[in-house]
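Apart from one protein chain that is not included, each protein chain of the complex appears where it belongs.
And now, chain A:
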């Protein structure tokens, strides 16, 4: 293997040291290329997502219909396809960012909101609001209830698993919290007097971007923005955390604040997403793993690329569910789980030996 190739497969955020090689420049370029490629991919998928659907509209026409009035094509693109495209873009982004943030915080490649039962807990929060008729499906109460649910579950798992818990404890705690939330939701469904409401809730729980409007986009966007800012501001602290909490503190990092930023950001992002799109899991788990071969393990450097990969993944998945030939559209939450769970198992199998003892 040549030195050049070696540089690519052994990523680092190293410095130009006495050896005289300027590695910062090498890493900077490869990360920049990755980020640009992902952004381009997102733009292409964005256009594709506007073009795919029962009404045949070419990608070029779709973009035209978006920016200028093209009659019925504009109505389809702007009112039907644009909302779901924007939602998959920002929800994918925040899920990827959340996954990278939580993996950095817990120093654990298996951390993700889905593993912590956060989507189920957020769903329970939203279902409780819907069930008791506290608010309609398009009210601010819904995302706030979902955020509260997600916050409780993530905080609970992080607290129960503690600072020195192993991966096993972490996953078991997540399983317990997720199961409890799932049971709560089942209880609400089984006690519901209205069969139509039950169908609504069940379909919503499966996770989908179908039939979403710009109102949904408007409900989720402010929360996604806040969550993004919280998670991105935690980058430098996550770096130091790679050497343990005590060392991070000695390097001047406020670890309690860092934990709050990430847990809070993860809960706000997940809650708002679940409130408008239902339960969509595993994007956050997968995304950081896909970019580490290119950008290395420095948690601060994985955040933005992981968010972009998340956006690309969810955009692609939302295009795929519309292309899969079936009577009714396959729910995107089902698709991400079908693809995400085997990936989760694969990560466990590959890292079995180290995971057995790795403290979280």
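Just so it is clear, contacts are C-beta pairs under 8 Å (C-beta built on N, C-alpha and C of every residue); 3 or more make two chains touch, one makes a residue touch a chain; residues count from 1.
Convention: contacts and distances are computed from a predicted model.
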When one chain of this assembly is omitted, its UniProt record names it as which of these: "Glutamate transport system permease protein", "ATP-dependent DNA helicase RecQ", "ABC transporter ATP-binding protein" or "Cytochrome c-type biogenesis protein CcmE"?
"ABC transporter ATP-binding protein"
Using the touch definition from the top, which of A:75, A:229 or A:251 touches the missing chain?
A:251
The listed residue (A:87, A:205, A:240 or A:304) that touches the chain absent from the view is A:240
List the residues of chain A that touch the chain left out of this view.
6, 10, 12-19, 23-24, 27-28, 107, 236, 239-244, 246-247, 249-254, 296-301, 359
